[in-house]
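Heads up, one of the protein chains got dropped from this complex, but the rest are sitting where they should.
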Amino acid sequence: MEFFAQQFINGLTLGSIYGLIAIGYTMVFGIIGMVNFAHGDVFMVSAFIALIAFLILTTWLGLSSVALVFLIVLVIAMALTSLWGWAIERVAYRPLRGSFRLAPLISAIGVSIFLSNFVQVVQGARNKPVPPLVRDVVVLYQNEQYTVTLSYKQAIIMVTTAVLLAGFWYLVQKTPFGRAQRAVEQDRRMAALLGINVDRTISLTFVLGAALAAVAGTLYLLYYGVVSFSDGFVPGVKAFTAAVLGGIGSLPGAVIGGIIIGLIETFWSAYFSIEYKDVAAFLILIVVLIFKPSGILGRPEVEKV
Amino acid sequence: MTLATGITRLATLRDEPPAAGPGGPADPVLIVDHLTMRFGGLTAVNDLSFKVGRGDITALIGPNGAGKTTVFNCITGFYKPSEGMIRLMQKGGETYLLERLPGHDVNRLARVARTFQNIRLFPRMTVLENLLVAMHKPLMKASGFSILGILGLPAYRSAEKAGIEKAAAWLDRIGLTARADDAAGDLPYGDQRRLEIARAMCTDPVLLCLDEPAAGLNPRESAELNTLLRLIRDEYDTSVLLIEHDMSVVMQISDRIVVLDYGIKIADGTPDDIRTDTRVIAAYLGVDDEEVAAVEAEVGLTGTQAEIPA
Partner (left out) sequence: MATGSTTPIPVTDRAEASALPSLIKDAGLFALVTLGLCVPIVSYRTDLGQGIGLVITSRWGTVFALCAAIFVLRLVQQLYLTGRARRRAARAPVAEGASRLAAILAPITLVIALTLPLLAALLTGSLGEGRYWIDLGILILTYVMLGWGLNIVVGLAGLLDLGYVAFYAVGAYSYALLSTVFGLSFWICLPLAGLFAAAFGVLLGFPVLRLRGDYLAIVTLAFGEIIRLVLINWTDFSGGAAGISSIPRVSFFGLPFTAGENGFAATFGLNFNAMHRLVFLYYLILALALVTNLVTLRMRRLPLGRAWEALREDEIACRSLGIDTTITKLTAFALGAMFAGFAGSFFAVRQAFVSPESFNFLESAIILAIVVLGGMGSQIGVAIAAIVMIGAPELLRNLGFLKAVFGEGFDPNEYRLLLFGLAMVAMMVFRPRGLISERTPSVTIAERGR
């Protein structure tokens, strides 16, 4: 039971990170119907930005307040990653509207390959470790054999995720941008006729997705304390799995899917085999796509003839 | 393959008693019985029954959103109807329950062909190739499912030659011989419409379903279309079912007209019957049901040609 509780906490933490990335997939899919294959690599880039910002703040500027460093790193990562998200959409995806069916996906694969190798070239191929920002843990429960702990790191991750998701939810539900986004999602041409700037709405969607990926990237760095140029691929696929599982296009679905994937991965590693944990995620992806492509909260697609 | 064949067997009924419901053509090729199609809460087609006579041109008309294309999609296997039965009777007596066949078997076995409202050609393939793709079944057989074909055996070569001859005959008929080797997507709109019909005809259909074939055509092209449809009816064993908004086409060439409104059949008869039917007029002019009843009472028509299903 104690072991289970501990794994549950670990899984929830991991799931928060996946959920944040998954939102980027689900929003972009919702609005322009493409799988933004490069999103996992945007996440990886954000982790690198966070890494460098962290190093500059702590070693060059000598900041020591943990909260301040974390907040500044988060803001910098979100801002600069948003620029990446914007630029990618502008250069690699926007010119392809109206091109053939698979063009955006192929372009996205190109972006993905470019990003990971770009980072490899400019930052080197080796793993980049950072000293842990926080080490403290809270002991939630203890007996002779087990302790169930919640580390500060985990608490920070869950709280940050919850706060940012709340803000994000407000943004897409209650603001003019959110309305524009939903309008473009339903009927791009009609939205344009009603005076909505479709291009800008789509751009903003990418920017938001990238910003949330940057949050995930920063938290990932905080949690694992190490990042490498190839770290975008597997978390990216898992977050995509989360988005599909939750029902692609559905925002709450992405978060729920992320948490489920995080839990499954953690429990699978804990109880079955850690070697095959990625296989578990890939299998879920295949099974969901084959048997219930609309996911948990998605709407089934009616074929247009 | 065996599974598919099994389903086909199940779906093939013989010596089925003729159509339910009174009236209609004596020798129907298609009988639609109590067809209902719901999408979530929306009932697009509600308890629709009608027949298509063999050798007839039957038109399915109705205001926008009446459910015509949905009926087509049910007949041609793209939608599985929520309720109802769609029977297709071939000349030899085989009957197919179309709603039970897998999508492609509606054409392959039951031999129902269709065109689409928003033209679906293979745009980058040539006009000739478009027609040859439609002869997939016989050519596939001739090529020994590609195994003999890849060795270049003469049996396939002669089959392909016959296929090209057949395609060429159709190209002559629709006046596209000169453009046979051009990409289909490069043709003007009216030519694309005719090519799509010719392509459907290359599958040797028993029933040809045309979804708004005259949409976007100019008067001359419209007249050409009428000629083409009459030719199909008169020279081939193909019955035609068409959705059309252009009343000049409908009234001139239809042997029978079925009128839909809000997924319900409001009239079924010859062009002359339909022309005078008050419900049809009301439906097209957008009059309330009570007013229709009032109009009927005034004119002294109480349930003439129009049969409203219970």
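Each chain carries a letter (A and B) given by its place in the written order, and its residues are counted from 1.
The rule we apply is simple: a contact is a pair of C-beta atoms (placed from the backbone, for glycine too) under 8 Å apart; a residue touches a chain by one contact, two chains touch by 3 or more.
Given the structure is predicted, the values throughout are model-derived calculations rather than measurements.
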{"item": "Sole residue of B:Val32, B:Ile61, B:Ile86 or B:Leu128 that reaches the chain not shown, by the stated touch rule", "value": "B:Leu128"}
{"item": "Residue touching the undisplayed chain, where the options are A:Leu68, A:Ile106, A:Val159 or A:Met190", "value": "A:Ile106"}
{"item": "From B:Leu35, B:Ile61, B:Leu88 or B:Ile119, residue that would touch the chain that is not displayed", "value": "B:Ile119"}
{"item": "Among A:Leu115, A:Leu150 or A:Ala180, residue touching the chain not depicted", "value": "A:Leu115"}
{"item": "In subunit B, positions touching the absent partner", "value": "1, 4, 76-78, 102-108, 113-114, 116, 118-126, 128-129, 132-137, 139-140, 143, 145-146, 149-150, 152, 156, 160-161, 164-165, 168, 171, 177, 180-181, 183, 185-186, 189, 192, 199-200, 203"}
{"item": "Absent chain, residues of subunit A that touch it", "value": "34-35, 45, 48-49, 51-53, 55-56, 59-60, 80, 83-84, 87, 91-92, 94-107, 109-115, 117-124, 126, 128-131, 233, 237, 240, 273, 275-276, 278-279, 282-283, 285-286, 289-290, 293, 303, 305"}
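The rule we apply is simple: only the chains that are shown with their structure count from here on.
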{"item": "Distance from the mean Cα position of subunit B to that of subunit A, given in whole angstrom", "value": "48"}
